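The complex appears here minus one protein chain, its other protein chains still in place.
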Amino acid sequence: MMLFLRQAWTIAAKDLRSELRTKESLNAAFAFAVTILLLFSFAVDVDPDRIKEISGGLLWMVFAFAGALIFNRAFARDLANDCLDALLASPIPGAALFLGKTIASFTLVLAIEMLCYPVFGLLYNISWANHFWTLAGVTVLATWAMAVIGTMFSTLCVNLSLREIMLPLLVYPVLIPALMGAMLLTTQLISGQPISSDNQIWLRVLAAFDIIFTSLALLLVETVLVG
Amino acid sequence: MKDKLLFGAGLMAALYLVRNLYVILVDLPDEAQQGAIYRIFFFHLPPYFTAVVMFLGALIASIQYLRTKDFKYDCFAVSAIEVGLAFAAMNLVTGSIWGRQQWGIWWTWDARLTSALITWLIYAGYLMLRQAIPEPTQRAKNAAVLAIFAFTAVYFTYKANEWYRTQHPGPVLTFRTGKETIDRSMQNMLFHNTGAFLLLASVMVAHRMRLERNQREVESLRRFVHAH
Partner (left out) sequence: MSEAALAVHEVWKYFGDFPALRKVTLRVDPGSCVALLGRNGAGKTTLLKILAGLAAPSEGTILLEGKSPRDAATRSRIGLIGHGIAVYDELTALENLEVFAQLYGIAQPREAAREWLRRVNLGHVENGKAREFSRGMRQRLAVARAFLHSPKLLILDEPFTGLDDRSIGLLQALLRDALATGATAILSTHQLPEAMELATHVALLNRGQLAFAGERTAEMLADPNWVYKHYGEAAA
């Protein structure tokens, strides 16, 4: 178990180190996110109350699309120079490889999101951090959902030249329940209210989504990776 | 022999459907609140149920494929999902028409209809993935894994939409609108039409499986030729 986690961490560290050196997708994703947030001010009446009502929806759409730019690259770095072959030939279990990559993507997207919140607050004059820790918790759960599905479906597409087109088409419909929950909860939290008892169920949905899909992925990824 | 069986089953399904159609149009009374249009429900719910059965079948076949690597399961999975998509599409179209008739709009964010649309997109993705992988073993393997994820996702989708709609009520496509119980003859017809559609779906799956098997045989013959 410890070995498994250590191996996963080796992969996660490698991916993060690689990405932080070049910052290719990180910059692209962040620039994209900020641009959309900015553009949105031209699309609607910038009235704080109205913005609060749609904050969850807007933010999570931005996160989902910015995230795609990161997840698309999950395996791209390993395909250059056939590095994936060397990884697969090594003793690391496919599940540990998958977990490592998911952790790396998750961390990058989470970083972008936590930067986007203050930008959003600034642009629209909304104090977003009233329930900071709860909001962070929701963000973590939903981002993990995106990371797991994004990385898993990346492995399904890993040999396809059409990967960049295919991946979003496959990923987004599956993510809808998680994004739904994230949007509802985020809207409520940014509006300054704690999560109502009505909305507690969405926390459970997010948690269940994460647990079930992570388990499925860990179980099935080895089968997919070895041709 | 198999051909004859298939043909016979197909004929039975067709006759069953025609008989049901007759009963629906002629015998059944109009519904209290919605008038004549409610009849579309008989072509809205049964196809949905049939599609679910198909997708469930594909899930089981996909799991079996991953366990045994026997291509007949892959064959069944792709056939069932294709047929299921067709019935799911019927569900969507009839839902849309019904909504248009009831509320004047082409799309109602009814919980089940929304879930059905998302489900359709998820399984359309399955067919897209299959299209994009030319190598048969890898295609079967990846598709099987996707089918498992798809079914799980569909379950989440339905539950999520249900809960969402209880919190944000909207128009609902059904004719159990009131406290009255559903008329007996209507209930029976629901079962009958479901049966007819299931029978039709089975025939379609069997036929599609035959096409798939022929395709694989052609592929293996081509390999044989290439090798010698």
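Order as written gives the chain letters A and B; numbering starts at 1 within each chain.
Note that in this section a contact is a pair of C-beta atoms (placed from the backbone, for glycine too) under 8 Å apart; a residue touches a chain by one contact, two chains touch by 3 or more.
These figures come from a predicted structure and were not determined experimentally.
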Worksheet, complete the sentence: Note: the excluded chain touches shown chains A, B
Discussion item. Can you tell me which of B:Thr68, B:Thr137 or B:Asn214 touches the chain that was removed from the display?
Written reply: B:Thr137
Response to the item:
In the whole complex, of A:Ile51, A:Ile92, A:Ile190 or A:Val221, the residue touching the missing chain would be A:Ile92
Practice prompt. Using the definition of touch stated at the top, determine which of A:Met1, A:Leu39 or A:Val226 touches the missing chain.
Written response: A:Val226
Fill in: Footprint left on subunit A by the chain that the document does not show
3, 6-7, 10, 14, 17-18, 21-22, 77, 80-83, 85-93, 226-227
Response to the item:
The missing chain sits against subunit B at residues 134-137, 219, 222-223, 226-227
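Here, only the chains that are shown with their structure count from here on.
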Discussion item. Just the number, please: Cα centre separation of subunit A and subunit B in whole Å.
Written reply: 32
Worksheet item: Of all residues in subunit B, which touch subunit A in the complex?
Response: 66, 118, 121-122, 125, 128-129, 132-133, 138, 141-142, 145-146, 148-150, 152-153, 156-157, 159-161, 163-164, 167
Worksheet item: Quick one: in the complex, what on subunit A touches subunit B?
Response: 149, 152-153, 156-157, 159-160, 162, 166, 169-170, 173-174, 176-178, 180-181, 184, 198-199, 201-202, 205, 208-209, 212-213, 216, 220, 223-224, 227
